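What follows is an incomplete set of chains from the complex, kept in their original frame.
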Amino acid sequence: MQAFKLASRDFKSRDTIIEIPAADGPVFIGEGYCTIIAGPCAVESRESYLQIAEILKSMGVHILRGGLFKPRTSPYSFKGLGGEGLKIMIEAREQTGLPFITEIMDVRDIDYLYEQVDILQVGSRNMQNFSLLEELGKLDKPVMLKRGLSATIEEWLLAAEYILDGGNPNVILCERGIRTFEPYTRNTVDIGAIPMIKQLSHLPILVDPSHATGKWEMVIPVAKAAVAAGADGIMVEVHQDPEKALSDGKQSLTPQNFNKLYEQIIRLAEGEQKKVL
Amino acid sequence: MQAFKLASRDFKSRDTIIEIPAADGPVFIGEGYCTIIAGPCAVESRESYLQIAEILKSMGVHILRGGLFKPRTSPYSFKGLGGEGLKIMIEAREQTGLPFITEIMDVRDIDYLYEQVDILQVGSRNMQNFSLLEELGKLDKPVMLKRGLSATIEEWLLAAEYILDGGNPNVILCERGIRTFEPYTRNTVDIGAIPMIKQLSHLPILVDPSHATGKWEMVIPVAKAAVAAGADGIMVEVHQDPEKALSDGKQSLTPQNFNKLYEQIIRLAEGEQKKVL
């Protein structure tokens, strides 16, 4: 009855654990771990990115994030540094030893990004960009597939299936909120999707409470809820000066607030018997 | 700009803590506490209700629940025992010492229920039954106001405002899932509503993970998420034999599973520095 096969627990009952090589030893994403990904929404400048990378490293973050090509609803918004930003992320990796994730938006960027990036992210708006999914299926790099804004769980797993079916088993799911009628929050985190995915699939699932809520004050409680519900980690936005961020400042944590979140998440994850590297 | 006044933090910055008298000392609902309400969806028979009440008491539950008049989508479904059920709930209270909550659906039942019931519940479908809200505003009994199926947070707080404006300050909010396009779960718990309500209002907020998910397997993870996000407690359905329940069996926990939930919730609540009576 379920249309997905390779993504299902029936096909593979054991949890998929994804290993990301890193300078200080591999980082794992999957059941039993609590992996924390953090960084600014977009790479804005070399200086600021290297600085926040060092701060996050010192606080215990496992993977850095940062956008090179920002998918912006309006053509008139800041669209990212592109290739220039990639060089900065590579430098940050060299300095901190942390692997990094960035979003791919165009099939023509695959060759370019494949060699350098540790995890390729597919954004919500591209969850059903099947040409892109098919190309990512031909790689062996981990792919984080964000849930579409109004995608059902089945559609999401079928999008994962495109990548798996192409031959790439390294798929990480990321819940980032769905669209509802509620205007007070940007999106509604589907907290029930976490146990549902865990029941239906062997793939790891993270939660992005920053995009999901759109408000930094809600990031900590929603991140905690995600881990309590069984998520394998979280991805959050952190910026030295959120008010000056070129994109998504309202949802970014300051390093100080991120540190509070980190400590609470670690304590919660340990209570849940999850390994925190 | 906010249309609600008495419900807002601007009006009253201190958290409202509601005290429910009980044989073994009062039960509290509000910030700093983690209150657990449990029981079957409907009161089905004297024998079974007294039995489950004893079991739940022994496990540490604070308040019993049970439906007398079930609001059923179809006129052909089981609609509850009515007054006969009320006598059973009163007997259960006498036996266990636990206070109880039940739903009121009709303004004409107020006199009847007011004297006997410890907390009056307004269901989702009646969240904007303004005649009922106005009558409840004239009482001094605690009222639990469930969020409507597609009510915004503002509409929910405005419904609470009707009760507060009538003169009854004892309002408890209960998130029970909103309606979205996702077919795998019955409703989508709006986990972000918890921190949002805590920011906007001084009223207590509980979560009902049973109605919200419609699937017993999801009740434990979603209940944990609720407490991690800051909810002041949970209300769950428990039935000795869910497969034979006259309503909502699929979402009911067995006593064994409820006991697992209870232990995990208590541990989590203690980690969050909440008092568990």
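Order as written gives the chain letters A and B; numbering starts at 1 within each chain.
In this section, contacts are C-beta pairs under 8 Å (C-beta built on N, C-alpha and C of every residue); 3 or more make two chains touch, one makes a residue touch a chain.
In this text, all values refer to a predicted model and were calculated from it rather than measured experimentally.
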* Asked: So 2 chains are in place, but how many copies does the full assembly in this file really have?
  -> 4
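FYI, only the chains that are shown with their structure count from here on.
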* Asked: With chain centres defined as C-alpha means, what is the inter-centre distance between chain A and chain B in Å?
  -> 35
* **Residues of chain A that touch chain B when the two form their complex** => 150, 152-154, 178, 180-185, 188-196, 199, 212-213, 217-218, 221-222, 224-230, 267-268, 271
